[in-house]
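Report on one structure; see the data block that follows.
Apart from one protein chain that is not included, each protein chain of the complex appears where it belongs.
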Amino acid sequence: MAKGLPNSGFDLGGRELEELAAEAARFKGESLWQDAWRRLRGNRTAWWSFVFLLGFTALALFAPILPLPSPVSLDLQLEPQPPVPPWETFGRSGFAPEYWELSSLDQLLVDARVGLFADWQTGPWLGTDGKGRDLLSRIVWGSRTSILVALAAALCSLAIGVTYGAVAGFLGGRIDNLMMRIVDILYSIPFIFLVIFLITIVNEYRAELEDGWGIDRETVFYVVIGAVYWLTMARVVRGQVLSLRNQEFVEAARVLGASTARIVFVHLVPNVLSIVIVYLTLTIPAVMLFEAFLSFLGLGIEPPKVSWGLLAVDGSEMVNPVKLYWWLVVFPAAAMGATLLALNLLGDGLRDALDPKLRGKD
Amino acid sequence: MLRFVLRRLLWFAITLFVVVTISFFLMRSVRGGPFDGERALNEAVERNIQARYHLDWPLWKQYLQYVGPVNLGDTGPEMLGGDGSDPFTGILVFDFGPSFKYRDFTVNDIIGQSLPISVSLGTIALLWALVLGLSAGIASALWRGSGADVTLRLAATTGIALPNFTVAGFLVIFFVFLIPVLPVAGYGSWKHLILPGFALGAPFAAYIARLTRTGMLEVLSQDYIRTAHAKGLPPRLVILRHAIKGGLLPVVSYLGPATAGILTGSLVIERIFAIPGTGSHFVNSALNRDYTLAMGVTILYTVLVYGLNTLVDFAYTLLDPRIELEDS
Partner (left out) sequence: MALLDVRGLTVRFDTHQGSVRAVDGVSFTLEEGETLGLVGESGSGKSVTNLALLGLIPQPPGVIEAGEVHYGGRDLLKLRPRELQKLRGDEISMIFQDPMTSLNPLLTIGEQLAEVLEVHRGLSRRAARVKCAAGLGDVGIPEPESRLDQYPHELSGGMRQRVMIAMALLCDPKILVADEPTTALDVTIQAQILELMKALQERHGTAIVLITHDLGVVAGMADRVHVMYAGRLVEAAATEDLFRTPEHPYTEGLLASVPRLGGTFGTELLTIPGSPPDLADLPPGCAFAPRCGYATAVCTQSVPRLQPVVDVHAEAPRFAACPPANRSRRRAGGRA
């Protein structure tokens, strides 16, 4: 028979306690993640966006092995050729593996492709651009760069932002104040200018960076972009940590004897994680657009490499009143738009799924 | 109230100081000067230029000259050995110095010429953003779940997903080639700004639509809306008087970042549509190492963004009686 508190004179009655426990076991509670996953699965648009993104990423990863024409081989005699649908020209010969410097893994895939398909390549299904390069191939290869840039930069901003914000929120007081003031100042500087400065400056020292430190222009690019986007993440994380710090469940954990480390990792981090994930999925599209923006200004990815930003730029430059090279604008825009749309929808879906305030409501 | 303004000014001064100092030393300490790209100049001319732009001075002196207010050069106040013809110079007296690239003009001239155009463009973009965004957002919220709502939301998300120069490209294809209605490039009248304004404002319209929709939906689910209905107010009145105010609050606080974004986006749009605004000058100045022009534009934009943000914060406190005028 279960007793109540010692020396209290109250007898809880073992039977009742067991009954209560048995009854409680009947109601299956849901953890935050289970609830979120269920909601996400139920959200059709978000789910399909997720699937789409997975598919696209797979396509990008395996691009070297696909039988696409080279994204780089020039043919300066021709002007842009309109798209030729697959049922007219499914494929042709004449493939030559011309790329920029590939990683060894990619090189392996290319070799495998040559082994599989010899010199067969797909036809100009989406047309060619002003320098004779196949658009479909450029879009697929461009996706690799764009996705890589977006991920790297987003992760960079995440690393900086989460650390900064968590430290500020956790330490609180004057340090927090100071740290946030710095963020405020940086926020009001139109960072675009700093970025442009930074990149032009970095251009100047490119040779040293590459030879001496092994840092190529792209790495700098990622770091610069990441360094620009961390501000919002820091603010958000700090706000979250601040509000969590004072919540009762933290006190309860402490009262139950949890160590600081345990509190931070078991209780605080998962709660912060959800908001970080949401912001990450919303930062990635912003970074992709930013890359496009910089490429437009000539400060981004350089030829012969391809990115969606460069494609969009090429497209808008080819717009002239005499000949309508619509495919150069429409297809890259469709690819970029679809991906960013999917990211945004997924981000929205994640936010709806993870926001505790919406739990249980619809 | 006064404390609020003073506090803001103080932070602004600090921000500006940081920006100016960092940019100044960053630009000057990097290898490569403003005249590198030009034809090789003969010695005399080069010395002349060095003297005129004070490039032969030590850095700290150039900095002080740039900030002002006292002119440390030959035409400065007599107290310092000059001839007294031009005692004041520098940012603190709103003199941004001569342009390095366009040597017949001062930065003030260039900015003065191009700024009104950029401001007009920005204003039109903001108007597009507000009109489109608010109506789409409110319609979406009121007819939640309907076909119209879904379409509008999709349009909004697409607007955010495309870079503004792609939207510009589509617009040009549409309104210039397919349906030749509007002028496409250059600047002659306000008509030239309609299309660029739309391209510039489109992503912000999309974001405002989403914010409005979410804000309105949240307001509509509040208890006080139920009270309003229980009081027997006609639905139109419930929306207009009770719901809209609360629903618009997030949009008001978004106006700050939105204007900053419009300024940024103008760099691209001005290039595409060949509009002689300040934005195009900025990018060129960074590439040309035209220090003074680059600094001038940077400072200008910092001032604009900061001022607008302060105004927005102020407006927000006017709208929401629960918020007090503090530096939050």
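Which chain is which? They are A and B, in the order written, and residues in each are numbered from 1.
In this section, a residue touches a chain if its C-beta (ideal position, glycine included) is under 8 Å from a C-beta of that chain, and two chains touch if they have at least 3 such contacts.
The structure displayed is predicted, hence computed values, not measured ones.
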Per the touch definition above, residue among B:Arg7, B:Lys191 or B:His229 touching the missing chain: B:His229
Chain B, residues in touch with the chain not shown (by the definition above): 222-224, 226-235, 237, 241-242, 245-246, 319-322
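Convention: only the chains that are shown with their structure count from here on.
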Between chain B and chain A, distance of the C-alpha-averaged centres to the nearest whole Å: 27
Complex contact set, residues of chain A against chain B: 184-185, 188-190, 192-194, 196-197, 200-201, 204-205, 285, 289, 292-293, 296-298, 309, 312-313, 315-316, 319, 321, 324, 326, 329, 332-333, 336-337, 339-341, 343-345, 348
Interfacial residue positions of chain B with respect to chain A in the complex: 11-12, 14-15, 18-19, 23, 26-27, 30-32, 157-158, 160-163, 165-166, 168-170, 172-173, 176-177, 260, 263-264, 267-268, 271-272, 282-283, 286-287, 294, 297-298, 301-302, 305-306, 309
